[in-house]
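For this view, one protein chain was removed and the others were kept in their places.
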Amino acid sequence: MQLGVCYYPEQWPRAMWADDAQRMAALGITHVRIAEFAWSRMEPRAGQYVWGWLDEAIDTLSARGLKLILGTPTASPPKWLIDAYPDVLPVRADGTRWNFGSRRHYDISSETYREACLRIVTAMAERYGAHASIVAWQTDNELGCHETVPSYSPAARRRFQAWLQRRYETVHGLNEAWGNVFWSMEYPSFDAIGLPNLTPTDANPIHLLDFRRFMSDEVASFHREQIDVLRRLAPHADLLHNFMGFFTTFDHYRFAADNSIDVAAWDSYPIARTESIALPEEQKALYARTAHPDVSAFDHDRYRAIGGGRFWVMEQQAGPVNWAPWNPVPAKGMVRLWAYEAFAHGAELVSYFRWRQCPYAQEQMHSGLNLPNNELSPGGLEVQQAAREIAASEALSGLDAPARAATALVFDYETQWMFEIQRHGKTFDYQTLAFDYYEALRELGLDVDIVSSRADLSQYGLVVVPGIAVIDDALIGQIERSSAQWVFGPRSGSKTADFAIPSNLAPGALQRVLPIQVLEVESLRPTLSPATSIGGTRGVAVHWREHVRANGETRVEAHFDDAWPAVLAHGRVRYVAGWLSHALHRAVLEQAAKDAGIRVHVLAEGLRIRRRGNLTFAFNFGAAQVEAPAPVDATFVLGQPQLGTGDVCAWQT
Amino acid sequence: MQLGVCYYPEQWPRAMWADDAQRMAALGITHVRIAEFAWSRMEPRAGQYVWGWLDEAIDTLSARGLKLILGTPTASPPKWLIDAYPDVLPVRADGTRWNFGSRRHYDISSETYREACLRIVTAMAERYGAHASIVAWQTDNELGCHETVPSYSPAARRRFQAWLQRRYETVHGLNEAWGNVFWSMEYPSFDAIGLPNLTPTDANPIHLLDFRRFMSDEVASFHREQIDVLRRLAPHADLLHNFMGFFTTFDHYRFAADNSIDVAAWDSYPIARTESIALPEEQKALYARTAHPDVSAFDHDRYRAIGGGRFWVMEQQAGPVNWAPWNPVPAKGMVRLWAYEAFAHGAELVSYFRWRQCPYAQEQMHSGLNLPNNELSPGGLEVQQAAREIAASEALSGLDAPARAATALVFDYETQWMFEIQRHGKTFDYQTLAFDYYEALRELGLDVDIVSSRADLSQYGLVVVPGIAVIDDALIGQIERSSAQWVFGPRSGSKTADFAIPSNLAPGALQRVLPIQVLEVESLRPTLSPATSIGGTRGVAVHWREHVRANGETRVEAHFDDAWPAVLAHGRVRYVAGWLSHALHRAVLEQAAKDAGIRVHVLAEGLRIRRRGNLTFAFNFGAAQVEAPAPVDATFVLGQPQLGTGDVCAWQT
Partner (left out) sequence: MQLGVCYYPEQWPRAMWADDAQRMAALGITHVRIAEFAWSRMEPRAGQYVWGWLDEAIDTLSARGLKLILGTPTASPPKWLIDAYPDVLPVRADGTRWNFGSRRHYDISSETYREACLRIVTAMAERYGAHASIVAWQTDNELGCHETVPSYSPAARRRFQAWLQRRYETVHGLNEAWGNVFWSMEYPSFDAIGLPNLTPTDANPIHLLDFRRFMSDEVASFHREQIDVLRRLAPHADLLHNFMGFFTTFDHYRFAADNSIDVAAWDSYPIARTESIALPEEQKALYARTAHPDVSAFDHDRYRAIGGGRFWVMEQQAGPVNWAPWNPVPAKGMVRLWAYEAFAHGAELVSYFRWRQCPYAQEQMHSGLNLPNNELSPGGLEVQQAAREIAASEALSGLDAPARAATALVFDYETQWMFEIQRHGKTFDYQTLAFDYYEALRELGLDVDIVSSRADLSQYGLVVVPGIAVIDDALIGQIERSSAQWVFGPRSGSKTADFAIPSNLAPGALQRVLPIQVLEVESLRPTLSPATSIGGTRGVAVHWREHVRANGETRVEAHFDDAWPAVLAHGRVRYVAGWLSHALHRAVLEQAAKDAGIRVHVLAEGLRIRRRGNLTFAFNFGAAQVEAPAPVDATFVLGQPQLGTGDVCAWQT
C-alpha cells in the first residue's frame, strides 16, 4: 500500500517546491507524478529544449526520497507546433477541425504529429531515462478522452485504407466480407474507401466496426511508438499509461499486449462517474456523495487483468471535481475509503489528483490534497489519516499480491463497439449490462476477476459472460476444457467477426455446447416488460428480450409469461434470453455460484467486501449503519465491524 | 388479393435462387420485386453493363410463374459514379456534404446525376422493358427518405432560382408577393436569391414554403424523367414508386398527376411507425405489439386516392424491424392481419419485405419471411396461413374493387408544410391533427376516403377538413355545389397562397359560406386547457385555440368556459375553433355524420371494421377480446366474430 500524488511544479513558483516536497513526504506520500502537460516549458520553441526547471524540480522531489513518475507531454502539443503543422488538429465527424486552446487537440493518425512526439519523448528519455528516482514513465494522458478519437482526418483515411488492405488483402475480399453488394456499396479499390461519417443513413456496421478497430489500433500504436523509445532509454522503469474508467474507445487488452505496459494505471473519479453513467436515477440519488459501491471496483478488477495482475490508481478523486453535471462534496471518509478499496482490489499504489488545487485555468474547481491557499483540504486530511494508519500497521503496509478469484466476468471491448453500432433499441448498452451482472456478483459477496475471453479461464469455478457478440472456436474450447459453471447473457454469439448473423443463427458456435437457436429478438420500450420468475424471485425483462428455441436436451429453467424461455441450460452452460431486472440477474448468478460450489453471502445494501491475502476489507457506501460480516474470531487490523457511511474495516482470518 | 415479396438475388449465392423461387411459389407468392439497389452489379464500372446475373434471376423467378416488379437502382449510386462526380452528393442545411457509404447519397437537383440516372434506366428498360413477366416498374426507392431532400447544394440553388423566375416572372413581383420589404429582404435579381438555410433567425415563411414547393416539384420531376423513359420502353407495365407512411416531404397528389404513376405503392411498417409518430404515450404503450389501429389504414386510404383507386403495399412489415427507437416482436397474428387490413382498404397486392433476412450489412436486424438460416420465420408462417386461406376462398380471392366511401377527409400537403414552417406552438402538427380526426371517424365505424381538396367531392355525405391553410374559390365552389355536411378544423383559411393572412382575416374565403372571423389565435402550453362540452361530452382544447367572432346568422354550437365559441356553424358548414381533446372531435364528427344521415357505430377499443364489396372485415388491435359487429345473419368467410388480439374476421351481408 503506497500513496502518491500528481504534481505540477511548472504551475507554481519555484520558491514553493522545496516546501511542497517536504510536506508530501511528511504526509506519507511516496510517489509523485509530474510533467505530463509541460511541453511548452520543455520546448518553448521548436527544437529549443529547456530542462533546467525540470532538473531542479526532479532534484527537489528526489531529495526528499520521493519516487517519480514522469509523463510524456504529448496530450498537449504547444501552439508553435500547431502553427507549423495545422494538420495536427483532429477532425470532427462533421468535417470541422478542432481548435487549439484546451488539450488533446491532435490527430492520432497524423504522421507529422507522431514524429514530433517521438522527438520530444526521445529528448526527455535521453535526459532522464537513467535517473534513479524515476521509477516509472507514463505516456501521454488519458488517451481517447474528449472524443478526439476517432478523428475523421485525411490522414486517418489514408491509414485506414492501408489498415484495410492489410486485413483484407484484396478489395474484392473486403467487398465480400462487408457484404457491400447491399445498397451497391462496393468499392473499386482500397483508396476509394472513405470514413463512415456523414452518411445519410446508417453506414454499413462492419465499416463502422472496422473503423473502430482501426482507431483502437491507432491508439495502441501511438502509445507503442513512445514505449519503444522508453524501453531503450529508460530500461529500468515501469512503463504505463493512465487509462480511464468506464472507457471503451479502444481495446485495452490489445493495447496492453506484447509488454506495451508493465502496469495498468487508471484515473478514478467515482462520484463524477456515478453521476455520468447510465445508472437508475434512484441509485444516483442514493450514492451521490459516496459513489456507487461498484463503480470503482469494476475498473479496479478490469485493470488488474489488463495489467497482468499489476495495477495502480494514477489519479484518485480527492474531493469535489469539476466535470460532472453536478459535483457534490464527497461524504466524510470517502477519500480515505477509496484508497483502501483500491488496495483491497490489488492496487500497488494509489496516487491522488492533485497536490494542490490550481486557482487558475480549466481545472480551478477541481480539488486537491491542499486548498489553493496551501492548507490541507478535507480530502488531504483523510489521506493523512490513511497514511498514518498504514504506516502503523504491518498487516496493511505489507499486503500480499491479490489472488485469483473463483469467479470471472468476461468483458469484451469489441462487443461494446458492435452493440453501440447496432443498439437495436435505444436503451441497450453492453457495458451497463455487464456492470449490472458485476454488481449482482458483488452483492453476493464474491470477489471477481474481470477478464478477456482470450485469457486462461481454466481455473475459475464460475465464468459469467454478460454478452459477447462473437463466440469463436477458442471460446468453445475454453468451455469444453473447463469444469466451471458458465452463464451467457443475451446477444451472445449473435455476430460473426465480420459483423453478420451466424449462418446457424445466434448464439452461433455456442450451440456446440448449448443447443439453442435465437429465432427473433426484440428491444423493449419501457412499457413492455415480459415477466418471469427465477427461484422464487419475480421480475421482468427490460431493454431486450429474445425468442429462443431449445433444441436437443436443453432444459428451460424459467419461462416468460408468454411462454418463451427466459433461462436455458445444458450441462454447465446457461443462457439468459433477455436483459433481466437486477434481482433476476442476481438470482441466476446465485444459482450458478451454488452449482459451482462457490459460497455466496448476500450483503446489506451499500456494503461490499473484498479479500486480499489473509485480509478481508469491508466498505460501507450506504446511508445506514451496517455490520461487516466478519467471523467472531476475526482480528481487526483496521476499524471495527460497525460501519457508518464512508467507514471501512479490515480483519485477518 | 395477391401476395408478393421483395427479393435481392444479388445478395445470395446463385445456387439458392431456384429453390427460393420454388418456395415462393409454394408459399402462395405471386409477385416479386427485385433489383432496386443493384446498380453496382448492373454497371460495375462506368458504361460497362453486366446483365447476365439479372437475366438469370429474372428467368429463374419467371420459370415458377412469378410476376416481377423491377426497380430502378437510382437510390444507391455506386462509388465510381460519386468519385467521377463528387457534386452528386447532397448538401446538408449546415452546408456540409453528405458522404458515400449508405444510400440516398444523391442531390436530387444535380443535373449530372439526373443524366446518369437516365442512362442506367434506359439501359435497363431497353433490356427488360418488353419482358412478359415484368408486370411493373418501380422508380428509385422511397424518395425523400433519410432527409436528403431538401438538399442545399449549388445545383439546388440554381434550379430554385429558375423555378422562382417561372413562378413570379419578375423579381419585383417576387419581392411584392413575398413581402420582402419586411426586414429589407428585397432581392435585386433572381440570381441573388439563396436557399433559406443558415439564417440567424426565421427565414421569410414564403421563402421556406416556396423552397418546399420547389423541392416537391424536384422529387416529382426526378421521378418523371424516369417514367418518360419507361413509358416508351416498357409500355405494358404498371409504373409506380414506393411511397412511405406519414410522409409529407413532397405533394403526393402533384407527384401522381398526369399519369406519372399507374398505381400508388407504399411501404407499411406499422409497429415502427406507431413508435415513431407523435402519439400519446398511453397509445404507444397500448399498441406496442399490434401497431395503432389506424396507423396503416390512414395511409391505405390516402394512397388509394393518390393512386386513383389503385394501390399496393410494396413493402409490408413481416416481423420485428430495425429502425425505430425500440423494435418489439409483433403480437401473434399481426403479420397476417395487416395483409387482410390492406385488402379491406382496397389493396390489390400486399408484398412483404423481404424474402429472407439478410445476415449482413445495414438491415441485418430487419426480419423477413425467412430467417437467415432459411427456415420460415414466425411472420412467414402467418403469410403461409393467409395465402392458404385466400386460395381456399372465392370470396377472398375474388374481391371487388373498393367503393367510394360516404365520408371524405381532406388531407393537404401544403398545409403540412405551412404549419411546419409556422407551428406557432411547439406541439402543433397538422398531420397529427388530421390523424386524430381520422381516428375519430374510424372509431365511429365509418369507411373514409382521404382526398385532395381538388378532388371531386360532390358525392360525399360528410366532408371533414381537419384544417387547410389556404381556402380558394374552387373549394368554396365545392361547398356550394355539394349537399354534404362540412366540418373545418382550426387554422382553416388562415393563409393565402403567398403565405399571408387573408385581408378579411381567417378563415378567408370560407366566410362566404360561414360568416365568422378569427380575431386572435393562441398556442397552448400543456397547462392551458380551455374547457368545453359538446353534446354531453366534456373536454378541453389542447395545443391550439382561437378567438372567433360569429358574424351574421352563424350559430355557436358550443362555447369554451371563457365564453369564446368552440364550435360554430352556418348551414351545412361547421368550424371547430381549436384542437379539441379526442372525445370532443368524435362528438363533433358524430353529430355531423348524423346530420348527413350517415349511420355510425361506436366500436370497442382496438376494434376496426372496413367494407370492401359485399364483405365487411373486422380487426382487433386491442388487448381485450371483442365481438365483431356482424349482423346475426352474416356469413363468415374468414374467422369468427369473437376476436382476440391480432384476430381478423370477414363476413358477407
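For clarity, chains are labelled A and B in written order, and residue numbers in each chain start from 1.
Here is the rule we use: a contact is a pair of C-beta atoms (placed from the backbone, for glycine too) under 8 Å apart; a residue touches a chain by one contact, two chains touch by 3 or more.
Predicted model only: the values in this text are computed from it and were never measured.
Which of A:Ser40, A:Thr112, A:Asn504 or A:Thr537 touches the hidden chain is settled by the complete complex: it is A:Ser40. In the complete assembly, the contact with the undisplayed chain comes from A:Glu275, out of A:Asp140, A:Glu275, A:Asp429 or A:Glu520. Although one chain is not drawn, the whole complex shows that of A:Gly101, A:Pro280 or A:Pro631 it is A:Gly101 that touches it. The missing chain, though absent from the display, is touched by one residue of A:Thr60, A:Ser109, A:Thr148 or A:Thr554; that residue is A:Thr148. Residue-wise, the contact with the chain that is not shown comes from B:Ile206, picked out of B:Val5, B:Ala21, B:Ile206 or B:Ile471. Listed here are the subunit A residues that touch the chain not shown: 8, 10-11, 37-41, 44-45, 73, 76-80, 83, 90, 94, 96-105, 145-148, 275, 284-285, 288-289, 319-320, 322, 325-329, 357-365, 367, 371-373, 377-378. What subunit B contributes to its contact with the hidden chain is residues 94-95, 178-188, 192, 194-207, 422, 424-427, 498-505, 517, 519-525, 527-528, 547.
We adopt the following convention: only the chains that are shown with their structure count from here on.
For the pair subunit A and subunit B, the distance between mean C-alpha positions equals 48 Å.
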